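Complex shown without one protein chain; remaining protein chains in place.
For reference, chains read A and B in written order, and residue numbers begin at 1 within each chain.
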Amino acid sequence: MSIYLLRRAADRASTAALYGCMALSAAVLGLILAFLAYRGVGAISWEFISDHPRAGMTEGGIVTPIAGTVQLILVSMAFAFPVGVTTAVYFNEYSRGGALTKALRLAVRSLASVPSVVLGLFGLAFFCVFLRFGASLLSAGLTLGCLALPTLITASETALQNVPREFRDASYALGGTRWQTIYKVVLPSAFPGIITGGILCVGRVAGETAPIMFTGAVFFAPGFARSIFDSVMALPYHIYVLATAGTRIDKTEPLQYGTILVLLALVLGISMVGIVARARLRKRL
Amino acid sequence: MERAGEIVITTGGPRGARRGARKWGEIVPKGVVTSVALSGIWLMAFIIFFLIKEGAPILKETSLTEIALGQLWYPVSNPPSYGMLPLIAGSAAVTLLSSIMAIPFGVVLALFISDVCPERAREFCKVSLEILGFLPSVVLGFIGMAVIAPHMQMKLELLSGLNMLNASFLLGILILPTIATLSEDSLYAVPQAMRDASYALGGTRCETMFKVVLKCASRGIAQAAILGVMRSVGETMVVLMAAGGAAIIPLAMSDPVRPLTSTIAAEMGETPVGSPHYHALFFMGCLLLFITIALNILVLRIESGGGEK
Partner (left out) sequence: MRKSFAVLFFAAAVAVAGLGSAAGAASEIAINGSTTVLPFAQSTAEAFMKLRPDVRISVSGGGSGNGAKSLIDGMVQIASMSRAMKDSEINDAKKKGIDPVRHTVAVDCIVPIVHPSNPVNNLTVSQIRDIYAGSITNWKDVGGPDKRIAVVGRDTSSGTYEVWEEKVMKGTPVTPRALIVASSGALVQTVAGNPLSIGYDSLGYVDPKLVKALGIDGVKGTPDTARDGTIATSRLLYMYTNGAPAGDVKAYLDFLTSDDGQRYVAREGFVTLK
């Protein structure tokens, strides 16, 4: 009997401990967000969002890095999205599991594990120096695209796998060729899932600093990048700059917390949209 | 890449000819899809090629033993010394400490979500974990540098708050979601029958979780842990901003460290292209790349081992 009591006590204790762990991690997340919001909210104003940085980062706003981040997202997705979806189509529709497919899978897996700073080195050596794109929106965007590619492939593949077999069978039964089936039936039905994966990728890309440090993000740019060969300011790099390169820290500090808050709102906002969309998709399945 | 497309077209030829008019409508998309998909292989090959190409020349300046065992990292002194041991030790130390903090905690969180958490709160817990995973590392690095470091220095009366403990703690936060989410997936996939069997034998929930469910999911958890370690090895901004940057072999948790990633990020900008220092930094990139690829192969091994069962 006492052993039974002991076991029950252990059970209760472990349950309590598990609740405690969850509460602790929720508290850490909450604390971080609350602290940043508390320190940053004072800096947020329309001017802050819509003005260019001025006077050595001590005045003005952060519209240049916001726009730069958006442009980086667009360039990276313009590269990663088509390539990612096509690769997923290959995996799911064309591949017969041969050596080529295995090699490709291994490559994609390895790509996913390349540390972001190593991707930055690669971007510097390949896009900036070898292809002569220089430190530009294009180089940085493509480097970020490489970062997003494996995630996009996995997400698109899952979406394609979730298309019911009957859809394909129906199309073949009506005499559709494989490509017609893919293009007119499979892709449209998988589309919401693919987009959701894309949105989550955008959330990841928007917050990355290390890959763009050497490939295209600059300390200060005069207004928006007007071509893909211009260098850009980007929000995450701007935070790093404000934290480490200001001459008057007392003046840049409020701007800094404001910038962090904007980046968090952007990244977490985008990923929330992705997460909610994914949850709704799953319910529908 | 175009050549790859051509090859596919020729191999598809005879079959296409039978189908007559539809031939091109079928073969062209297939060729295009295949060749675009191959860009993944190209990309990975390029990454490896360019890193080795830029990293290998350092071996002309110094020997491999000197790099691996040298204790002094003075890349621009005269004469320079390229000992990377302190940097490798720094990477290893923060990775180890952050894994020790994050892996057990992550697994416990995963257990909570998969087995204890009330159904209604499950989604909420999973979503908040996922959001934690989206926190940009530069933000955590900033917190470490501007908030934690001064406090840690004053409270614990350390020499500096920018140290291994600070950076590892933040790294732990960063890799926690990876570990917890992936572990949870494999815990949740353990068949209900396993749990039922344990309960039927009179096991409590605690015993079921730790003795049955955890064991069944051990492969998945091992994979999750390795993926977490992988992320920790490669993380840059947190260690750049919060680890202190002293190129020494750390002996205490309060020692500042200089992991490989932060060395690359801090010094790449200052070094002339083509100098031995530049090649040395790319060599570090190679090291990091090979470490992560090796870990990746380990994950694949575990995965395929699971398939045999």
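Methods note: a contact is a pair of C-beta atoms (placed from the backbone, for glycine too) under 8 Å apart; a residue touches a chain by one contact, two chains touch by 3 or more.
Quick caveat: nothing in here was measured; it's all calculated off a predicted structure.
Visitor: Which listed residue, B:93, B:149, B:187 or B:238, touches the chain dropped from view?
Guide: For the chain that is not drawn, the touching residue is B:149.
Visitor: Which of A:135, A:201 or A:270 sits in contact with the chain that's absent?
Guide: A:135
Visitor: Who touches the missing chain here, A:96, A:165 or A:226?
Guide: Looking across A:96, A:165 or A:226, the contact with the absent chain belongs to A:226.
Visitor: Pick out the residues on subunit A that sit against the missing chain.
Guide: Contacting residues on subunit A, toward the hidden partner: 54-57, 71, 74-75, 77-78, 81, 128-129, 134-135, 137, 187-188, 191, 195, 214, 217-231, 241, 243-250.
Visitor: State which residues belonging to subunit B touch the missing partner chain.
Guide: Interface residues of subunit B facing the absent chain: 71-77, 86, 145-146, 149-150, 153-154, 159-162, 240-241, 244-248, 256, 258, 262, 265-275, 277.
As a convention for this text, only the chains that are shown with their structure count from here on.
Visitor: Where the CA atoms of subunit A average out and where those of subunit B average out, how many Å apart are those spots?
Guide: It comes to 16 Å between the two C-alpha centres.
Visitor: Quick one: which bits of subunit B touch subunit A in the complex? Just the residue numbers, please.
Guide: 22, 25-26, 29-30, 32-34, 36-41, 43-47, 50-51, 53-54, 105, 108-109, 111-113, 116-117, 123, 125, 127-132, 134-139, 141-143, 145-147, 173, 176, 204-207, 209-210, 227, 230, 233-237, 241, 261, 264-265, 268-269, 273, 281-282, 285, 288-289, 292-293, 295-296, 299-300
Visitor: Over in the complex, which subunit A residues touch subunit B? Could you list them?
Guide: Touch list, subunit A to subunit B: 7-8, 10-11, 13-15, 17-19, 21-22, 25-26, 28-29, 32, 35-36, 82-83, 86-87, 89-91, 93-94, 100, 103-104, 106-111, 113-122, 124-126, 129-130, 146, 149, 153, 177-180, 182-183, 203-204, 206-210, 213-214, 236-237, 239-240, 243-244, 256, 260, 263-264, 267-268, 271-272, 275, 279.
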